[in-house]
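Here's a structure for you.
As you look at this complex, bear in mind that one protein chain is not there, while each of the others sits in place.
Right after this comes chain A.
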């Protein structure tokens, strides 16, 4: 008998008055408990904003980042695809920071502590080993698309130019005390800007990209040089990098200021 494993429900005999009392008690407590979600809603919606969003939300999102960082690893790689799988016409979704024509005299400016800013031309980036990646680009809106990008690893770039460290030596992921916590980037017109934790910046699939589908990136996709960071949503993949800097405080971030999570790590 299959029902032999299901025990009978316990029963007891109680005075009618006790039944009435228990019902009233239970419903009273239920009504009180029902006020809790109402109170939580009121508390959240009446909280002041902290960096673009209700304070309790910002605090939990920041806590979520700390949780996510415990299992983030540079050995966790984004899934890659064969080149044929890449979209021939990659989707363009944002023009903030790139509404003006690409500056003729474009240079990548890198601010350094205790040194003059480094000014680099696109050929200086192209001189670094080239890496290609075909992966699923993921927009925070929810769409995703397999795209084929080419460029230099940001980690190679930082190592070659000895950037991102406080000592001025090549940054090593193991020596976290010497690393700045964040890298900030902005477009030449400062119309778009992102901040990225240094661990994600040093991820081996993070590229300073100058090619899309084997061709130089066009203006709408962020010519001449853009960030491709597969461990983040598209919002962090800044187009037309004008300036790069390093900091221990979170650099300003365009969409985080508009209420989005700062970390948005995938």
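Keep in mind that, in the parts below, a residue touches a chain if its C-beta (ideal position, glycine included) is under 8 Å from a C-beta of that chain, and two chains touch if they have at least 3 such contacts; residues count from 1.
One rule holds in what follows: contacts and distances are computed from a predicted model.
Q: One chain is missing here; what is its name in UniProt, given the choices "Fluoride-specific ion channel FluC", "Thiosulfate reductase cytochrome b subunit", "Cu-processing system permease protein" or "Sarcosine oxidase subunit gamma"?
A: Its UniProt record gives the name "Thiosulfate reductase cytochrome b subunit".
Q: In the complete complex, the non-displayed chain touches which residues of chain A?
A: 2-3, 5-16, 19, 22-23, 26-27, 30, 33, 37, 52-54, 56-58, 60-61, 64, 68, 71-73, 76-79, 136, 138-144, 230-231, 255, 258-261, 265-266
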